[in-house]
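I have placed the structure first, in the form of structure tokens, so that the comments after it can refer back to it.
The complex appears here minus one protein chain, its other protein chains still in place.
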Amino acid sequence: MSYLLEVSGLEKAYGGVKAVNGVSFRVKEQTIFSVIGPNGAGKTTLFNLLTGIERPDSGSILFHEDQLVGLPPFKVALKGISRTFQNLQIFFNMSVVENVMVGCHRLGNASMLSAIFRLPSMLREERLIRHKALKALEFCGMSQMRDKPADSLPYGQLKKLEIARALASEPHLVLLDEPAAGLNDTETVELSELIKKLVENGITVLLVEHNMGLVMDISDEVLVLNYGELLAMGTPSAIQKDPKVVAAYLGEE
Amino acid sequence: MRLLGLGIFAAVIAILPLLFPENYYVTVVGVTMFFNVILAVGLNLFMGYAGQISLGHAAFFGLGAYSSAILTTKFGFNPWLAMGAGVALVWIVSYLVAKPILRLKGHYLAMATLGFGIIIHIFLVQYDTLTGGPDGLSSIPELSIFGWPINSDLRWYAVSATVMLLSILFSLNIVASRHGRALQAVHGSEVAAETMGIDTSRVKVHIFVISAVMAAVTGSLFVHEQAFISPDSCSFFFSIELVTMVVLGGMASTFGAVFGAAILTYLPEFLVVFQDFKVLIFGGILMFIMIFLPEGLFVGLCRLFTHFKQEQKECLTS
Partner (left out) sequence: MYEQLLQYLITGITVGSAYALVGLGFAIIYNASDVVNFAQGEFVMIGAMSAIFLNAAGIPYVLSIALAVAITAAVGMALEKFAIEPARNASVVSTIIITIGASILLRGAALLIWGKDIYGLKPFTGEETIHIGPATLLPQNLWVMGCTAVSVFLVKYFFDRTRTGKAILACSYNKRAAYLVGINVKKMLLISYGLSACLGAVAGILIAPITFFTYNAGVMLGLKGFSAAILGGMGNPMGAVAGGLMLGLLESIGAGLISSGYKDAIAFIIILLVLFLKPSGLFGKSSWERV
């Protein structure tokens, strides 16, 4: 059994504060791996380290046995890792389908010259990208709003748009940063169906989420972070019974 | 359908000199306007689409212009060869400058591009053995295409219009490609663009070099058309004029840039008293548009028009 992602001894400090402190874990292919923990536990920092937005002080991140540490974010993305953001990072200056087509960027390679002269090869590639973008929108149930400007969408749809955009790059691994935050119950149910469908389609999901119901329901494995350190890791049912986790959460809430 | 606007614009430009062959506003000011359009369309790719700022764009225009002027008058270069050399120079210079400059954002980027523009301007004024100093250079030879000299207003009109239409076409093509989407993604959210696999610094450098090269070509054409160049033509104020054109028309709209360039070329021509007011009015336009119409006049008008049409439709259907 091979692991898609192997993280070991990851550390990142800001000033004197260790946001991520010696975290190690492995993610199996085609599973849902969740990271939970109180606010400020270092979850988003972990995501930023994994996607190259920030550079770890030490540790290693192996993806398909390739070292990711030190790569700029766009190179990490080119390897097939895609993500969404806790506070939306939508391209509000573009339409819905264009947002998703940006997600397909890594699938194309038409040069600037072929774009300037609109060569047939470039047009063929454009058609393919558009087709893939529309498929990603359809997958997320957003086909009907494809031509709307992104800034006209309600919050729940924007969250889904980020997922569609992440999917469009045909990633092996998707990082979802609090996808359920701000969603109502129906939308949350839809979201959990969507995430399960991702895995069925061969994608591995890394999930940061505060909605415990959702996490426990869909995860194959759960990692608990507390003050940047790994507190516990295991199946949802094991985590729910872990006294350290209970203490950390009860102590906090 | 995609090129409908460009087609109509090209038709109008083709018909105008047939109707008014001797009209100063068509054949003389028209050429100036075409040059400004190329500059504004190029700058708009960098400012409007990629969401960056350049307050020193006139420097590239100046480098292109002076390269042609110096190489043809002092070194006897063939004008086309000189133009090629000027474009190559600007290509290299803009590429070298772009790398460090485009790591900067916001105020720092504004300051760095502005500083670059001023340094080039000072160099053009001070290095008088080569550039002719504040007086500039004159008697620059004319251009000719395979023995067909471009020596009349109408011929310049045809040549500059062709180059301008091509630059608009290229700009529209770039925008409607994955490279155009990458530009807009950089504008929308740099961090998201990176995580979608876009090398944002490379995208910015590319578009900066493209718009600089467009400015260099324009500068070179300008110098042959005027047969004269002085540092005044590429001053800090000209950089600001170019920004005003882009902002007035509406950022992130190629035809917005065309519109802005056209208005700001003709406005001073039609109002004779405008000369003294020019500075005041340019400043006023910049402030007014940015505060009250940040989308720009052209884009704002377009939106108003489609909104109106939609309302009409709703009235008809309900």
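Details
For reference, chains read A and B in written order, and residue numbers begin at 1 within each chain.
Keep in mind that, in the parts below, contacts are C-beta pairs under 8 Å (C-beta built on N, C-alpha and C of every residue); 3 or more make two chains touch, one makes a residue touch a chain.
Predicted, not measured: the structure shown is a model, and the values here were computed from it.
Residue in contact with the omitted chain (choice from B:Ala11, B:Leu166 or B:Val279): B:Val279.
Only one of B:Ile145, B:Met290 or B:Leu304 touches the absent chain when the whole complex is considered: B:Met290. Touch with the chain that is not drawn comes from one residue among B:Ile119, B:Ala227 or B:Leu304, which is B:Ile119. The set of chain B residues touching the chain not shown comprises 47, 51-53, 55, 100-101, 103-108, 110-112, 114-116, 118-119, 122-123, 125-126, 190-191, 236, 240, 243, 247, 276-288, 290-292, 294.
Going forward, only the chains that are shown with their structure count from here on.
Distance between chain centres (mean CA atoms), chain A to chain B: 40 Å.
Partner chain B is touched in their complex by these residues of chain A: 51-53, 72-74, 76-78, 82-83, 85, 89-94, 98, 101-106, 108, 110, 112, 115-118, 122, 125-126, 129, 165, 169. Taken together, the chain B residues at the contact with chain A in this complex read 51, 170, 173-174, 177-182, 184-185, 187-189, 191-200, 206, 210, 252.
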